[in-house]
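The structure under discussion is supplied below as structure tokens; questions concerning it will follow.
One protein chain is absent from this view; the other protein chains keep their places.
For reference, chains read A and B in written order, and residue numbers begin at 1 within each chain.
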Amino acid sequence: MLKNPWKRRHIIESLVRIVMILSFLAVAGSLGLILWTIISRGLPALTWEMVTQTPKGGFYMGKAGGVLNAILGSLYLASGGTLLALLFSLPIALYLQTYLETSAWGRYVRLALDVLWGIPSIVYGAFGFTLMIALGLRASLLAGILVLALVELPIMTRAMDEVVRRMPRDLEQAALALGSTRLEVSLRVVTRQMLPGIVTAVLLAFGRGIGDAASVLFTAGYTDRLPTSLLRPTASLPLAVLFQLSTPYPEVRERGYASALILTIIVLLVSFGSRWISARLNKYTIR
Amino acid sequence: MNSHIQVRNLNVFYGKQQALKEINIEIPRQQITVIMGPSGCGKTTLLKSLNRFLELTDGTQISGQVLVDGQDIYASAVDVTEVRKRVGLLAQRPTPLPMSIYENVSYGMYIHQMRKDKREYKDAVRHYLELAGLWEEVKKRMHDPATSLSIGQQQRLCLARGLAVEPEIILGDEPTSALDPISSQHIEKKLLELKSQYTTVVVTHTLRQAKRLAEHVIFMYLGEVVEAGPAQEVFNHPQQERTRQYLEGLF
Partner (left out) sequence: MVITLLPLFLISAVTIGLLLRSWPILSAYSLKELLFGSIWKPSQGLFGFWPFIVGTFWVTVVGVGLAVPPCLLVSIYLAEYAHAFTRSIAKPVLDLLAAIPPVVYGVWGLLAIVPFVETFLAPFSKRWLAFLPFMAVNSPTGFSILAGGIVLAVMIAPLVISVVFEIFATVPNDLRFASLAIGATRWETIRRVVLPQVLPGIIAGIVLGASRAFGETIAVLMVVGNVPQVPGSLFDAAYPLPALIANNYGDMMSIPLYDAALLCAALILLGVILIFNIAATLVLKRFMK
């Protein structure tokens, strides 16, 4: 029964294991590589000025200023888009789960959500732009929010659908037995029980929204001023990165790297934040 | 007693929970040993310690020795695939592999490279299907998917699949509990027929089956072996109070 490691099948087993671990290290390593590249190139140009000031005259030729306009613009765009998406996705998820759990219509709706989720944001952007032209709108914060909501809706709804699906059936049955109507059940019990999951879904969509460039490219426009009105154009961080990198001036490009770092930090904060929040809130739910 | 398997100071933990406590037993060669006891007493855990199946579950800790012909199967130089080839397992529910009937039986021989050419494989498949009492029923449909068989036939197929890698020991984890009475009888009959060639260890929770099969009995309670010995002695003159209570159907 002693092992002969040089038997063909044992060699193959060891080789497969080694290649798998190497692949895993490659995937994890590329995350490390990305973060290291962004941090090491972005950090030198990241100054206090970058995050507290708007672009001054000649900013794009290397003169003074920062990207506060883009930071604020991105936060506004993503918050607005997330809020709007939440308004629709929560009811859809709850309705899917409480009334359409196994029906054919429920399956179609889920399929449609999966398909929406797969549509690239550039297509949403182009579609949003045609709508704007048809309605006579200009590129603005509002238009950007609308298109981002489109991008985020399927992400958020799918995540919430999953969350609501994992909700313990007994709890719902108990609530129904106590005489609540189905609607009350979904609103109270389900929502409270599912709060951590919902927060995670919202932050997931927010993170996706804030990093998306292709959808806001034509719809939100770009400006060096701080966003003040829903009907005015607004800057956004991904586009700030893109525009700064397309200049020939090294100083401006350096600031582009710094802007990418700022965006990365925001996204990482959102990601870790959602982990932390859901871990904390999870303490109060029944599992 | 000519013992085939000796278990020495075996302790098993699932996480922090102790499933087996200081097990010391001997299992006689080429007889049927039945492990019995109330559910949750660790009989399946003990059975699966004999073919190193416990380590497939995350967080299991095993200490002690299981000696097969004096060789500790938990020793680090031991090849676990060889252990499992020598110690076959008949699972609780029949689990035909997603292949044809023929391939189910030839699979094990093939991965162990036990035959030389197609002809030998074919003859061997027939031999083991006959041994499991399934040949007549399937000889005209060898290339149908194994899942097309009835559940009782599936269990006999699993028996043939296990026998095909030429084990010395057959473990049965309540092998008839998912079957109808007639299929159960088939399996029991086969185990009795095969006992002179194989050392057989069967877990069962029905006393009647234990009495029908057993030549040697191990009675377990709460992770410990309460009593072990030849079947006639344990059934007729149990030494321990707990064994007596169990045999009288008190729990």
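Criterion: contacts are C-beta pairs under 8 Å (C-beta built on N, C-alpha and C of every residue); 3 or more make two chains touch, one makes a residue touch a chain.
Quantities reported herein were computed from a predicted structural model and do not represent experimental measurements.
Trainee: Consider the whole complex, including the chain that is not shown, and state which of A:Leu217, A:Ala235 or A:Val252 touches that chain.
Mentor: Considering all chains, including the one not shown, the answer is A:Leu217.
Trainee: Determine which one of A:Ser30, A:Thr52 or A:Thr228 touches the chain that has been left out.
Mentor: Looking across A:Ser30, A:Thr52 or A:Thr228, the contact with the absent chain belongs to A:Ser30.
Trainee: Applying the definition given at the start, please give the residues of chain A touching the unseen chain.
Mentor: Spelled out for chain A, the touching residues are 9-10, 12-13, 16-17, 19-21, 23-24, 26-28, 30-31, 33-34, 37-38, 41, 88, 91-92, 95-96, 99-100, 105-109, 111-116, 118-127, 129-131, 150, 153-154, 157, 207-208, 210-214, 217-218, 238, 241-242, 245, 256-257, 260, 263-264, 267-268, 270-271, 275.
Trainee: In terms of residues, what is the contact footprint of the unshown chain on chain B?
Mentor: 51, 53, 56, 58-59, 81-85, 88-89, 91, 93, 95-98, 107-108, 111-112, 158, 161-162, 164-165
We adopt the following convention: only the chains that are shown with their structure count from here on.
Trainee: Report, in whole Å, the distance between the mean C-alpha point of chain A and the mean C-alpha point of chain B.
Mentor: 52
Trainee: Along chain B, where are the residues that touch chain A in the complex?
Mentor: Per the stated touch rule, the residues are 68, 71, 73, 77-79, 81-83, 86, 111.
Trainee: Going by the contact rule set out above, which residues of chain A touch chain B in the complex?
Mentor: Within the complex, chain A contacts chain B at residues 1-4, 9-10.
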